[in-house]
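The structure appears below as structure tokens.
A single protein chain has been omitted from the complex, and every remaining protein chain is retained in its original position.
Up next is subunit A:
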Amino acid sequence: MFRSQHLSYKYALFAYFLFGLQGLVASGGAIDLLFPDLGNPIPFVSGRAFHLNISIYWPLIGMMGAIYFFFCQEAQQEFYSLKLITVNFWMLASTLALILGSLLLGFNEGREYLEAIWPLKLATAACTVVLCFNLLTTYLSSDMPKSRATLISMVTGSVTLILFYVPNIVSYAHPTVDEIAKFMVVHIWEEMSLELIGTGVLAALLIQVTKVERQAVETAIYLDITFAILAGILATGHHYYWIGVPSYWLWLGGTFSAMQLLPAIVLLYTTVKSLTFTGISDLSNRDKITLSLIGSSMFYHIFGAGFLGFFMAYPPLNRYVHGTYITSAHSHLALFGVFGFLVLAICFHILFTEIILAKKMYRWCWGAIFALNGGLLTMGIGLLIAGGLQVYFWRVIGLSIGETNELIRPYLLIRAFGGFLYAIGSLTLTFIVIKNIWPKIKVIFQSEGRISVMNCDDLHHMHRLVGELLQEEKKIEPLLKRIQVLYQRLLFLNKKNKRRGVWKKQIAYTANIRHKTRENKKNKL
């Protein structure tokens, strides 16, 4: 366990907090849209801007935490500067707090997804620069092969974050230029940069959890990220069809959007392939939750983002469905469905590395995952029907938008119901995470200097096994055997280690646990 990994906990925790908040805000917005006279405490305009900004920032924060957690593991070395990890967190967290606060107070730049005022956008760009600086210096000094796929994908993803954000710090006089710039964040960030980072992180996670051999997935990762680059950047064209650009964008956007199915399929193939290396039933509860969240992400990657996106990007169809609730369905399924679930999986894995989640809590986790999936699907289907009818009433038979809104109201009610179910899931999961992390909150926010210098991976592993032992009665024997092996390794390490002073505490600790497990065994016998 690296110290950089300790420092990334707070990112994961903050991502969970924002995810919980999102469920609440979005439900409020859905109700406000249906019943405009209710008198929502937050004006609809501010609420929607709030919702959109969280939807961009929370996956970003989670992914940044994931980079700090997995990159050092893949590079087999600490980050260049540990202090910068903490500094970067507080920069990003305060920037987001200021953005959300200013939106509630009515400071709105008036560009969808990019509502923050320019100084705060500059601060966001600065956060990505700090990340890249730390990442690149670490990458260059690493002893691992420079061409390792996971390292390459995380580095490329992070660098492109800056590249495509910078044009959006200012807004332009011509609305067409505004739109061109906007989709560099709304499309390229999500479907290229975060996709690259996500693939790298996911591969690192699968290598760790399922023990799949690195060589077996390396080529697949390269294939995936090459497709993601090729398709991701130029597929931005499907957002440019009707904004006042030359007509060759229809061809460009259409062709490359069709290609976007490829990385999704390769990613699915890689994941499934790596999963066959291990029996699912042997996995710990934590890994089961992580994998089921990854599975949810894969499902929406193929259906919500992949196939739905594929049909929508076909220009003659797009002409009619563009700018309706169908787009809204697609963005919910693709943005939360793919990246939301992925970030949830990774952050869950990160947060419960050292802290053990009690067994009874897992039942609630399963419930929450069920509610999230059910809610998202209901929401997606409600929006798809509403959008389909909107196309018919508005674009086919030519009713006014007001009349159309009245006619599709019942389906927006289904959406609100789905949103409500989703909010139950998001609040439950966030509550479980925060409740179980809270007793250790000081450890999460510990500064880098105070974290132990030792590589105590085995010790943490053992701590986890003992924790599981106390919960699992049936599997007690194989677990005890694993603990025995770990003990021997630790004792061996202990003899080798010259810094005995540092190890004294740990020896006492391990002896204590050994005593406990012996007694446990006796009781069992």
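Criterion: a contact is a pair of C-beta atoms (placed from the backbone, for glycine too) under 8 Å apart; a residue touches a chain by one contact, two chains touch by 3 or more; residues count from 1.
Simple rule for what comes next: contacts and distances are computed from a predicted model.
*Asks:* According to its UniProt record, what is the protein name of the omitted chain, chosen from "Penicillin-binding protein 2", "Chemotaxis protein CheA", "Nitric oxide reductase subunit C" or "Universal stress protein"?
*Replies:* Options "Penicillin-binding protein 2", "Chemotaxis protein CheA", "Nitric oxide reductase subunit C" or "Universal stress protein" narrow down to "Nitric oxide reductase subunit C" for the missing chain.
*Asks:* Please identify which residue in A:292, A:324 or A:428 touches the non-displayed chain.
*Replies:* Candidates A:292, A:324 or A:428; residue touching the omitted chain: A:324.
*Asks:* Of A:229, A:264, A:343 or A:423, which residue touches the hidden chain?
*Replies:* Hidden-chain contact among the options goes to A:229.
*Asks:* For the chain that's not shown, point to the residue among A:245, A:355, A:414 or A:470 touching it.
*Replies:* Missing-chain contact among the listed residues: A:245.
*Asks:* Tell me which residue among A:156, A:428 or A:517 touches the hidden chain in the full complex.
*Replies:* Residue touching the absent chain, from the options given: A:156.
*Asks:* Tell me where the left-out chain touches subunit A, residue by residue.
*Replies:* Touching the chain left out of view, subunit A contributes residues 33-34, 36-37, 44-45, 48-49, 108-112, 115, 147, 152, 156, 171, 173-177, 179-180, 182, 219, 222, 225-226, 229-230, 232-234, 236, 239-250, 252, 319-320, 322-325, 327-328, 387, 390, 394-398, 400-403, 405-406, 409.
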